[in-house]
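Can you read through this structure? Questions will come right after.
For this view, one protein chain was removed and the others were kept in their places.
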């Protein structure tokens, strides 16, 4: 559905700049009517969490997000799409993930961003380990059935 | 549902800064897991449009967006909500409207932003007049039935 | 005295942004008001020829055409909104 859209996918340790990423999809062009961003941040779990350690499968994380991004551009009439996922140690209040979708139509931008986030949660090879404020290892965050269910609602079968 | 959230509503001629508005809802706090932004931009309609002139009903525009924002904080567990709508002359590629929603939960942030945009389109007293590239007045933009229908899907009746 | 305010093409066709009017007692509802205004001249006639297309707010809140207007300080007439 999206003509000539090449999604930008980045897996990086550094933080990202939401304004710069929005500008990259909208600046200097006048066919974009709607830009949606989703930022996922690290929460502190009522003070119990010191940091999350994000492990990933480097080649596959990039490949899998790219596959999901290509699916999104096929399903919605987007003019641009960017997905950035951080790895390494991330403290409460810091960014983890950013999705930006641009389109002529607001509903396409909303739905594509929502779709991307659901699939990022359940299909992209990242794993979160907790480091607790009391110095103990909090263990690996468990996957939620709700996240799988959220991804399944986009299934066309 | 949202404890102690006071929405920020601004009606202004100036542009807005997405990064600053996101930071205002997330910086220095660690209970925010998700921030969604929606930016609506002026499209050029294949080069035919020189600018949009946005007329509004000053007191009521502020009051009506505030009512919709209060409804959103009542329906979803938000940690913050900002809505900014510009008026005056706006050229293709420039921003018109910004909605930012923050929550612990991604689905709440997505749905509240989507809800706000649907109601902004159909219930907030703004009207767009076209100025065409060929110098002629393009007339008033007509409301779309689709926008009314989009707002009605949130109705609880 | 009631303040009437007009926006967008309603304003352009009537030819003013606002006016203060003493409404006759028989003008009880929004619908009555639209009919009564329509008879005030060509501009009003042009603006209000399709009353169903007109949106109305009393004291800056949306109302439907059956709403009573007693006690209204400010009544706004305008086309369907196109913000966002």
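Letters are used for the chains, namely A, B and C, taken in the order the chains are written, and counting of residues starts over at 1 for each.
Everything below uses one rule, namely that contacts are C-beta pairs under 8 Å (C-beta built on N, C-alpha and C of every residue); 3 or more make two chains touch, one makes a residue touch a chain.
None of the values given here were measured: they were computed from a predicted structure.
When the full complex is examined, the chain removed from view is found to touch A. Here one chain is not drawn; of A:6, A:20 or A:60, the residue touching it is A:60.
Checked against the full complex, the one of A:10, A:89 or A:123 touching the unshown chain is A:123. Counting the whole complex, the residues of subunit A in touch with the unshown chain are 40, 54-57, 59-61, 63-64, 85, 96-97, 117, 120-129, 140-143, 147-148.
Simple rule for what comes next: only the chains that are shown with their structure count from here on.
Centre to centre, using the average C-alpha position, subunit A and subunit B are separated by 23 Å.
Centre-to-centre, using mean CA coordinates, subunit A is 48 Å away from subunit C.
Within subunit A, residues 106 each touch two or more of the remaining chains. Counting partner chains per residue, subunit C shows two or more touched chains at residues 84.
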